[in-house]
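Up next, chain A:
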Amino acid sequence: MKVEKRKFKGGYRFKNFDGQITDKIDAIDIPERVVIPLKQGFGNEVPFISKIGYTVQAGQIIGRDDTSVSSPVHATANGVVEKVVTIEVFGCEVQAVVIKSNGTKTWRVLDGATENWEELPTDKIEEILYLSGVTALDKEGIPTKFNSSVITPSDVENIIVHAVGSEVFNLSLSVLLGGERVHNFVEGLKILHKVMPNAKVHLAIGNNEKEWLTTFSKILDGIDWLRLYALEPKYPQGYDEVLIPTILKREFPHGYCSANIGATVLSVQAVLHVYDAVVEGKPLIERIIGFGGAGFKENVHAKVRIGTSLDFILKNRIKDDLEVRYILNSALTGDTITNLSYPLDKSYRMLLALHEDRKRYFIPFMNPGFNRDSYSRTFLSYITTKRAETNVHGEERPHVSCGFCEEVCPVRIIPHLIYSHVERGFIEDRLIDFGIYKCIDCNLCNYVCVSKIPIAQYIKEGKDKLIEEGLEPPLPDYDMKGVEEYLSIREKPVQAKDEEDETS
Partner candidate 1 sequence: MKPVRKLLDYIYSIKLLKPFHPVIDAVDAAFFSPSELTEVKPHILDNIDLKRYMFAVIIALMPSTIAAVVFYGWYVLAMIVVSYAAGGIVEVIFALIRKKHIEEGFFVTGIIFPLVLPPTTPLWIVAVGVAFGVFFGKEVFGGTGRNPFNPALVGRLFITIAFPTIMTTFWRVPFSDAITAATPLSIYKTSHTITPYIDLLLGQCGGSMGETFRIGIIVGGLFLLFSKVADWKISISYIGSVFVFALIGNALFPMKIAPPVFQILAGGLLYGAFFMATDPVTSPFTKAGKWIFGIACGLLTVLIRSFSGYVEGVMFSIVIMNAFTPILDHLVLSIKYRR
Partner candidate 2 sequence: MLLKKIFGSKGNKTIKNALWYNHPIFSMCLGICSALAITNKVDNAIAMGAGVSFVLIATSIIISPLRKLIPQRVRIISYMITISSFVIIVDMFLKAFFPVISVKLGPYVGLIITNCIIMGRAEAFYSQNKTGLSILDAVSNGISFTVTLIVVAVIREILGFGTLLGYKVTPGGWENWVIMAMAPGAFFVYGVLIWIYGEITSR
Partner candidate 3 sequence: MLAKIKMVIFVLILGSILTTALVLVNNYTDPIIAKNAVLKVKRSVLLAFEIPYSEENVEQVFDENITSVEKGGKEFFINTAGEVCFEFSGSGVWGPIEGVAALNPDLETIKGITIVQQEETPGLGSRIGDKDYLDTFKGKKIIPDFKILPPGKASAENEVDGITGATLSCNAFSAILNNQFSKFVPLYKGSE
């Protein structure tokens, strides 16, 4: 199969950071208790449908709401439902079910799953997908007729599966797709194509993964609804807003989601989970996550049951003498994990432990700068591994129009222009012209800023203030699908905040 080469303008390639995840995979035991949040991944929170004191099996549905955009939630360990508690996850309060595990590793197989999935009717496959909980994965979910995304499967015109490792730390493709799994993956793609027959499937792989490119071009040869792309692994290639213009060469409706233009972006793991659900009948109860960053003794992958607390996962993995910061998923956009009793949920890909480096280096600006990363080439950093730590490396200064942020911006806006408007309180519709709503919060402008200005924060603040003034993102000229459903989901957290304010 022919491999198309694509890249986008802007962006920045993170290379040679220390603490990269190795190809090793660990299995982690089932903990004594699992805590399962009733909102995981994409969609609304679902009501608890089991009862306290009931014995449940792993893979049994304990939360489900067919009326709103959501996916079912499963028990992930065999045991007894102990209680339903309210936990706070990254500022949002979520109901969570606590299950006391009995330590067995079995799970309830989904009805109707079969190796001969091709003989199943599409409806049945969709039902299996929905019931397995796979549909909540990734940014916009997988569309089924069960209201698991904002659009229906027949509306999907493009499915983009991206396997481009563009972040500072990336999951290893050899771990995810090693051995037989690559065939499972292809099978998963075929299932998805059956569910969404109008869709073309686009598989994007980083052009640094030469072996996988050749493997795929061999395996996928002859499939006419599938295209293979080799992308340059520049951050933030993994964003829908960047993937869609790069691969489909069409404009992204900024301020809305990819589903609104009939595209679904999936990760490799999601496709594998699809395969697991439909062929092996395994509901989504386990994830593979990676441990990245210099804070870990060993940077490995791990297979973990959903609902396991992070404490349990990280036990004995962190270097003893280091002060570290735990970050979820991404070093640039991930949230800091302040509470290690958080349970793992469907949306976790990676746990990072970065060194909190408070050391004050002596005349740093005169050092040649080994072990350091810089967008500008004033550091001799190509030779050695670069450090990834949380020191700010400099004081905030007035912005000097160096233009770095504009060069790296993946959506071609001028971040510092918007920054200076917002900083001075010029909240006008000019900002919309300047493309403030195009910003995808990739934080890259912040990363490269010479003056250490939190540009991305300012842009976000600008967006909030604009919405406060009633200047919402304009709808694009073309038709969009499922916009109303999307808006209803998007506005939810804002409403919740307002209520809080009133009560306090």
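Convention: a residue touches a chain if its C-beta (ideal position, glycine included) is under 8 Å from a C-beta of that chain, and two chains touch if they have at least 3 such contacts; residues count from 1.
Regarding candidate selection, all candidates are chains of the complex that A comes from, given by their letters.
This one's a predicted model, so the numbers in the text were calculated from it and none came from an experiment.
Chemist: Since the rest of 1, 2 or 3 are in the complex but keep clear of chain A, which one touches it?
Modeler: Among 1, 2 or 3, contact with chain A goes to 1.
Chemist: Which residues, counting only chain A, touch candidate 1 once they are in their complex?
Modeler: 168, 325, 327, 331-336, 352, 354, 356-366, 369, 372-379, 381, 388-395, 397-404, 406, 414, 416-417, 430, 433-435, 443-444, 446-452, 454, 456-457
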